[in-house]
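Below is one structure, written out as structure tokens; comments come after it.
Only one protein chain is missing; all other protein chains are in place.
Labels A and B are assigned to the chains in the order they are written; within every chain, residues are numbered from 1.
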Amino acid sequence: MAYQLDAHHAPVDSSVPLEYATEDGSLKILGFWIFLAADVVLFSCLFATYIVLQHNTYGGPTAQQLFDVPGFVTETLLLLTSSFTCGLAIFEMHRNRLQPMIGWWIVTILLGMGFVGMEISEFAKYVGEGANITRSAFLSAFFILVGTHGTHVTIGIFWMLGLLVQLLRYGITAITARKAFVASLYWHFLDAVWIFIFTVVYLTGKVS
Amino acid sequence: MLPHYFNHLFVTGTDIYIADVLIILTSLGIVGVLTYFKKWKWLWREWLTTVDHKKIGIMYIIAATAMFFRGGMDGLMMRTQLAVPNNHFLGAEHYDQVFTTHGTIMILFMAMPYLIGLINVAMPLQIGARDVAFPYLNAISFWTFFFGAMLFNLSFVIGGSPDAGWTSYAPLAGPTFDPGPGENYYLFGLNLAGIGTLASGINFLVTIIKMRAPGMKLMDMPMFTWSTLITSILIIFAFPVLTVALSLLTFDRLFGSHIFSMTHGGMPMMWVNLFWIWGHPEVYIVILPAFGILSEVISTFSGKKLFGYSAMVGSMVAIAFLSFTVWVHHFFTMGAGPAVNSFFGVSTMLIAIPTGVKVFNWIFTMYRGKIRFTTAMLWALAFIPTFVVGGMTGVMLAVAPADYQYHNSYFLIAHFHYTLIGGTVFGVFAGLYYWWPKMFGFKLNERLGRWNFWTFIISFNVTFLPMFLLGLMGMTRRMYTYPPGLGWSHLNMIETVGAFGQAIGMMFLAVNIVWSIKYGERDVTGDAWDGRALEWSTTSPAPEYNFAHVPVVYGRDAFWDMKYGKNREKYQVKAKPYRPIHMPNNSGRPFLMSLAFFISFWGFVFKWYLVGGLGLAAVFVFMYLRSFEYDTDHYISVEEIEHTEAAAGRL
Partner (left out) sequence: MSRMLSPKKRRGLAFAALSASVLLLSGCGSQIAVLHPEGPVARQEYNLIIWSFILMAFVGLAVFILFAYMLIKYRARPGVEKYYDPNLEGNRKLEVVWTVIPLLIVIALAIPTVKTTYALTQPPVQAHDPMEIDVTSAAWKWIFQYPGQHIETVNYLVIPTGVPVKFILTSVGPMNTFWIPELGGMEFTMPGANLGLWLEASKSGVYLGRGANFSGKGFAHMQFNVYAKPQAEFNQWVAQVKAQDPPLTMAQANQLVNHHGLSPILTFSSYPAGAVPQNQNTLMSGM
């Protein structure tokens, strides 16, 4: 249907979820989905690079020697749980319940912080063992792939912190709902990418 | 810690000093003029902070024109050096920089912004929209492109230009063989501009999917809008690959990683693959919109519907799909094996089929038409034979074993100049002459336009036709000089003459613009060429809100239909009263944020991580400020609309 800029603010359609209620909101959500498609391409290239270079250890540590099972399993659990709590927050948003939404939102942020913290300590441990980015092509590709995901998560945390302030200030409106929904799309997407990292990098690396 | 190349921060050399002086004088001149005429406020309010797609389009076109002249100067320098054997006009190092910046600027800072500029100008008008989907993001797209281009150009005077070719193959472009900051400029400049391009792709796609005028089905859209839609999809899937390739090489150069290095298990081939997985779709990103322009111009000046509309759409979809399956043809000679070479050879040949369909459909659009030879039409017509030469030699290059003989030779250079100039540049000029009255309200002069056209097109062929032969004689690209006695000298001299002829042709365009600003024929009707699509139904230039009433559409060629077609009566509904129009606010933030990016990336170029980090922090602050901004738009009142429409004689 045609889109009128006149409809910027006022919700025009109550038959759809709140985040889609303004034309502007539905445009932005579609735009973000397309951005995520582009981000899929970005990660695909990093995965391809990692897969090509993963055995080029140049006498340095291999994936099997390096990775620590309890560590990466805990990271995975933290991120998966955060994706679930993020879903709960959006669920509460759709029921128009601000307090529980904010609660789950905060839990999501905390779990994300836990994940990033663990990843930083994992990286620090590797670097301390001399397994840094300059050691081999395998480690270069590893740090860049996993680090890019970690950077995405970090940005997501700051983003959600900003939205937390806005939610507290304005409550659940068509605009804040759209913003929270888009952030949640991003968060679930990062979860999906992590599942691939878990499988392609950590599990495969540990097994082979 | 001062990096070791702090010492040669400022590039030395006579021509650089001349450039320095010229840059300083030009900058002072601009500052002086703006101050004298008290235009600073005007510049800021009307242009630097605008989110209006038409103004952003014009800024893209201005920047692209400037880059065309810069890249053209590079071309002239190369041709001067190669005019005679064993010439000493440029040394090897200097020549290497010049061909690198020539290629990079022409593809990424000339062809792309010209087309994105024309898309910005025309596409929203063609679909009857009041702006693009994300006007604020559109401003960010422009300013990141602009500052990316500025960063790249800054290398000329501060630090030294990149010199590993626009393809920047590792390991030549890696830290071992190319330690200076030049290559970093390439990486950061392109990455910054790439952010803007990706955002443009998303923006245009959402605009076309969601914001078409009521009644306009996908298969009713003007062909230029279709080409934009498909180009946007290509951008969205191709540009992240470039981002990754550039970033990986950046890591190799700045942080000592070994993705593309010769040692520690790195793989230089990986760069070649990533670069061309982006690079081949990229050539279609710069040709498909030109195809779209051609469809509009030929149909308009033949006074006819486009021949084979659905085949035109289908062939573009096919080309876009195939463009992701042919990248290896850029390196048949890298040992991929006969099976791979056969596959990519045949897939490349297949692209000729949908392209051929388009060429025949353009030709048959003129069948039983009334052809008006305006300058826009001349450019569009010249496109056909020129691009066909480029396309046919492209098929010859797709023959893998024959390519072993053409690869990297001047045969290849001739081929891609026939496609990129004969295709993209001719298309852009057709579009410029065609949409000029829509952008500025006056036409470019036709007589000067013909001088511009004929000088350029004859010189173009004088320059590039002999290159096919030179390639078969064994001359390879990127040679800064060659010995006498190989039979290359005469042809090289002819090419150089042609190159200067093209420069003269471009001077006619410059003269034409200046002359037409003063004396050009004003377009008071809004319909300068007896046009077919909706952009011609509003005034020239279009008002801020594009259309006082959003048009309702009943089929293809809506404006033609409105004027002469079978739905004429349906279009003549009683004028409704105006209603206030909701428009986005201007903002200085896209400009400032991109400036912060520029400063940050400039810091990274020199490994000044403090500058880089602070700049990035500023970028994030600007993003946060945007997130917290809730007063983002305003209404244009009915009185103001009435006033504007009355002034245009439309009330």
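By our rule, contacts are C-beta pairs under 8 Å (C-beta built on N, C-alpha and C of every residue); 3 or more make two chains touch, one makes a residue touch a chain.
Not measured: the values here are computed from a predicted model.
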Chain not shown, its touching partners among those shown: B
Per the touch definition above, residue among B:F307, B:W327 or B:W436 touching the missing chain: B:F307
Hidden partner chain, touching residue among B:G165, B:G180, B:G215 or B:G256: B:G165
Candidates B:T26, B:S342, B:N585 or B:S637 - the one touching the absent chain: B:S342
Options B:L43, B:L218 or B:L472, residue touching the unrepresented chain: B:L472
Options B:T80, B:T325 or B:T481, residue touching the unrepresented chain: B:T481
Residues belonging to subunit B that touch the chain removed from view: 92-93, 96, 164-165, 169, 171-172, 177, 262, 267-269, 302-311, 331, 333-338, 341-342, 345-346, 349-350, 352-353, 356-357, 359-361, 363-364, 366-373, 378, 381-382, 384-385, 388-389, 392-393, 395-396, 398-409, 450, 454, 457-458, 461, 465, 468-469, 471-474, 476-483, 486-487, 564
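Methods note: only the chains that are shown with their structure count from here on.
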Length of the line joining the C-alpha centres of subunit A and subunit B, rounded to whole Å: 33
Complex contact set, residues of subunit B against subunit A: 129-131, 133-134, 198, 201-203, 205-206, 209-214, 236-237, 239-241, 243-245, 247-248, 251-252, 255-259, 261, 263-267, 270, 274, 277, 550, 579-584, 620, 624, 627-628, 630, 633
Subunit A residues within the subunit B interface of the complex: 1-9, 23, 26-28, 30-31, 34-35, 37-39, 41-42, 45-46, 49, 52-53, 56-58, 133-138, 140-141, 143-144, 158-159, 162-163, 165-166, 170, 175, 179
